[in-house]
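Here it is, the structure in full.
A single protein chain has been omitted; all remaining protein chains appear in their positions.
Chains: A and B, in written order; residue numbering restarts at 1 for each.
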Amino acid sequence: MQRFFTLTEAREKLVKKELSVTQLIEEAVTTINTTEKKLHAFNTLTLEQALEKAAKIDRQGTVKDIGPMGGIPIGYKDNFCTKGVRTTASSNILGNYIPIYNATVVDRYEKAGAISVGKLNCDAFAHGSSGENSDFGPTKNPWNLEYVPGGSSSGSGALVASGGAFLATGTDTGGSIRLPASFCGIVGLKPSYGRVSRYGIVAMTSSTDSIGCLTRSVKDAALALEVTAGKDIHDGTTVDKKVESYTSFCGKPVKGMTIGIPKEYFVKGIEKEVVDATEKAIEVYKSLGVKIKEVSLPHTEYATAVYYIVTPSEVSSNLARYDGVRYGYSDTEAPDMLSRYFNSRRDGFGAEAKRRIMIGTYALSSGYYDAYYKKAQQVRTLVCDDFKKAFQKVDLLLAPVSPTLPFKIGEKASDPLQMYLSDILTIAVNLAGVPGLAIPCGFAKGLPIGIQVIAPQFEEAKMFQAGYAYEQETKWHTMHPTLGENNGKK
Amino acid sequence: MVKNKEYETVIGLEVHVELATKSKMFCSCSADWFGEKPNTHNCPVCMGLPGALPVPNGKAIEMCVKVGLALNCTVAKESKFDRKNYFYPDLPKGYQISQFDQPLSVKGYLPLLLDDGTVKRIGITRIHQEEDTGKLIHSVVDGKKVSLVDLNRSGVPLIEVVSEPDISSPQEAKLFLQQMRQIVRYLEVSDGDMEKGSLRCDANISLRPKGDKKLGTKVEIKNMNSFRSVERALESEIVRQTSLLNEEKKIVQETRGWDEDKAKTFSQRSKEESSDYRYFPEPDVPPMLLTEQQLTNIKKEIPELGFEKYTRLQKEYGLSKKFAAILTESRNMAQFYEDAVSVLMKASKGTKEQAGKDVANWIVTGVMKYLNETGASIRELLVEPAELIELILFVRDGTVSQTAGAQILDEMLRTDKSARYIIEEKGLQQISGTSELEGIVDKVIREHPEEVKKFKEGKTQVIGFLIGIGMKESKGKANPQVLKGLFDKKLK
Partner (left out) sequence: MAKLTKEQVEKVAHLARIGLTLKDTKLFQEQLSDILTYVEKLNGVDTSKVSMTSQVTGLTNVFREDEASPSLSVEDVLSNAPKKKNNLFIIPAVFDQE
């Protein structure tokens, strides 16, 4: 069974022709067809097209010539625009929206030969930490179907963990890749802001949206970044820095590196299981010859507050285009334009989108701008400075991804503020634009736990180096859920 | 009875200029939208599709800076874009990318040339870069009143020039706009055409009792689509506000539209609700830092402007204010004029002033007349400066008369024939030989005994009439000096 291969392993088999692309995609299709009923990872399936594409690749010859992702099944989070394939951002307001262009990242994956199996469920407009804010219903955690898979890239986490694909894209605005990776026991890559193009990805918080992926191994994530990173003329915030051979850093020794442990990340209320797993991870690094140093990121406690001003503000503006005029849900029977706006947006947006639009509109409105938006962006400067100072002393930072284990579906759904606090350990990274890599580090109560390795801006290579070393030492990434078929872990 | 107070008018203008770039402000769709089929100039960016991102057009920024420099502004070394958030169906993203607290240029002035030849400085508060909206068309579909959205114009680069409230009459407001148009045309950053909407204007107007320092309540006037309508709308608004003030009624701070047909302004909405634009820095576009070097390079590209030319032409060629204003109205006209003067200077003796005045006369009376009649622009002119000079030289050396010269110029302008060709084709050489002209003089004397009698009685001024008849007889070809000599001799 190859469904639990890593991408790298699968590619090797394809290149050596031990496996045909059709065989690989057929197994993905079979897996998805059985798991999807339980998980609800997808909004739209493109399995037929995937099989056709696989057959075409097999007819044409060798995978090697096609590209580094030749024949590899991939799922796209449903906020990635895919030409001709419905893209909803899991919101009713885009329920029937068919993009007329591809996101740059989608183009890059396609050019590399990846085969899409479909569009993945997520919190609507990526607003959420659990996947429960999808207007189409929540995705389930493959390790325990009563639990959330983490969000907002909930479908991505569930798909990759359950063996439906080796790779799923995600967006990480405040933790939306790292959190589901951690809750699903897989690897989640949030690159530096500006490293990967945002063009064609439904915008949430323009200044923190990072485009990454969820995979089953660190090396797979490194490969995905090689394929997607780099300047895009359609995104003025992408940098023109060289894209390194990230995979070649997977395997380099980590001896002599210094990893900082930010003391503020062990917040009040953090669960013991999480602390224990993190401490074990620290021990693993020590055993590999890494120097461990406690560091301070003193403004961490303010990050969430900053985020919940900056994000809704930008969201209120980014979601203004959903006005029922050019595309998307529209009350076309409304008697006047004002009603068309009010009704289309009332019925098209879910509760969380509305909530964020409302907070943002309030925070930016006349008389409140200085107290909220300006203040938040000033404190953000201090959050950024914390990282700069810390990285003068250490190569990388290590911390838990979430203060808690995955929680039950419905547990936090009625209390938005409690939900917002799920991102308490991931948000600062987004505000500063630095990269983070979530890696599985153990289990408690049958549910996965993850740590994150955080690197200075644009120094993803180092992050992969350290992540890979840990992964190889621990093998948590080889554990797979059985979706309740039996309680075993393999 | 309360005696009506005298009021003075305070006007500030907000002028929008659409830039003549090839592509739009934030995407590579063609900016040449005017008259195109609806919704054919669009891409994900300018139609505000999910996921689309703006990348600014460097050329537009350069043009905006040019206008700033031309209007004597301080150009910001650090500048950025902001989002101006509001809902309107012609605004696809639900926000306009504009500039709020760091515009590209601030604090300048336009030296406004008034009709009496004096100059008044009108302060420029700021100039910023933004993007245009789409257009709404009002129509009836299936018996229902609807609006239709055309996004071709969406995202076309636009600059907004905001003046200080230094303008004190509708007439001045009109002149300000006309001179703004002249400047953007000199800079070649826009066609400045109000009818096409390339130049648009909103006006803030208030009245206050003469001598008062405090400004009155201002009213914003929109939809004025020509220079004339700006003047008329403001005049009508002054009348309205004056009568309200005289009746001791309050002026409401509001936006008013201009109804061209009824020649009245009308209330559109009060200010309070709409003004909360929730500006914040545009996260998708990195800030702009202008180096001294870049600024110097842009400065180099700024030509001598209309106002500078106007001053120089008076000094250099001794032109009247009126002629200087006419000849500098457009850059091409001024160029044509100065090219012609320099050709004439090379081809003949005489002072610069003589050449300058001579050429100015020919252009203002001949070329301008033709342009006004046909509506053609100086660019489309068939006559080159050197060709005009050839004609002037024919007149100067007596080959053709002044009268014939004017006819020849008219023909040159219409047909692209050279002066020499027309003279030969029509046999318009001036006749200066006494033997050829004696017959004509004799005929005139014979046929006008009354005038001859008057002349002999001492009313010598009648000779002008006789010369005129003689010129007519010769079909304009006779040399009037020679005619005069002959009459003098024969009537003595």
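Note that contacts are C-beta pairs under 8 Å (C-beta built on N, C-alpha and C of every residue); 3 or more make two chains touch, one makes a residue touch a chain.
What you see is a predicted model; the values in this text were computed from it and never measured.
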Omitted chain - touching chains that are shown: A, B
Which of A:Arg11, A:His40, A:Lys140 or A:Arg345 contacts the chain that the document leaves out: A:Arg345
Selected residue (touches chain absent from view) among B:Pro286, B:Pro303, B:Gly318 or B:Gly468: B:Pro286
Touch criterion as defined above, residue of B:Ile137, B:Ala263 or B:Ala376 at the omitted chain: B:Ile137
Residues in chain A touching the chain absent from view: 96-98, 100, 193-194, 207, 233, 236-237, 239, 299, 301-302, 304-306, 308-309, 316, 320, 323-330, 332, 334-343, 345-347, 349, 354-355, 357-359, 361-362, 365, 372, 374-382, 384, 416-417, 420, 431-433, 457
Positions on chain B contacted by the hidden chain, ascending: 21-23, 28-32, 37-44, 47, 55-61, 80, 86-89, 136-138, 141, 144-151, 257, 268-269, 273-274, 276, 278, 280-281, 283, 285-289
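Quick note on the criterion: only the chains that are shown with their structure count from here on.
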Chain B residues touching chain A - in the complex, by the definition given at the top: 44, 47-56, 83, 85, 87, 89, 92-95, 147, 149, 151, 275-276, 278-280, 283-286
Complex contact set, residues of chain A against chain B: 79, 81, 87, 89, 94, 97, 99-101, 103, 198-203, 205-207, 233-237, 313-314, 316-317, 319-321, 323, 325-327, 337, 341, 361, 364-366, 369, 373
